[in-house]
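With one protein chain held back, the other chains of the complex are shown just where they sit.
So, chain A:
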């Protein structure tokens, strides 16, 4: 697997790199995915404890994801070109999967704290 880690990717306007190291790219995407999923779960528990219902919870989730994006960009030391090939990956990846985990733990925590 380590031998085939250098792959050619042709540029199509999004990135200027002719080739990049795909294995490190996968590692970076995995880090972003784990961070976003964990923070979605924690955000869901916090929203349930605070007693948010309806639209307020989704606004809270949007705020949380915005803060997560800013913090991830800060972790990449503000030079996205070194670690990713496009801005969309670090800003938008994992957004919808995190939303489902958020809603699950939000209803879970709300039920435990406010109903039972």
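Methods note: contacts are C-beta pairs under 8 Å (C-beta built on N, C-alpha and C of every residue); 3 or more make two chains touch, one makes a residue touch a chain; residues count from 1.
Rule of thumb we're sticking to: contacts and distances are computed from a predicted model.
Q: Just go with whichever of "Prolactin receptor", "CTLH domain-containing protein", "Membrane magnesium transporter" or "Myotubularin-related protein 11" UniProt uses as the name of the absent chain.
A: In UniProt, the chain that is not shown appears as "Membrane magnesium transporter".
Q: Write the list of chain A residues that the hidden chain touches.
A: Listed in rising order, the touching residues are 2-3, 5-6, 8, 17-22, 24-25, 27-28, 30-31, 34-35, 38-39, 42-43, 45-46, 49-51, 67-68, 71-72, 75-76, 82-85, 109, 112-114.
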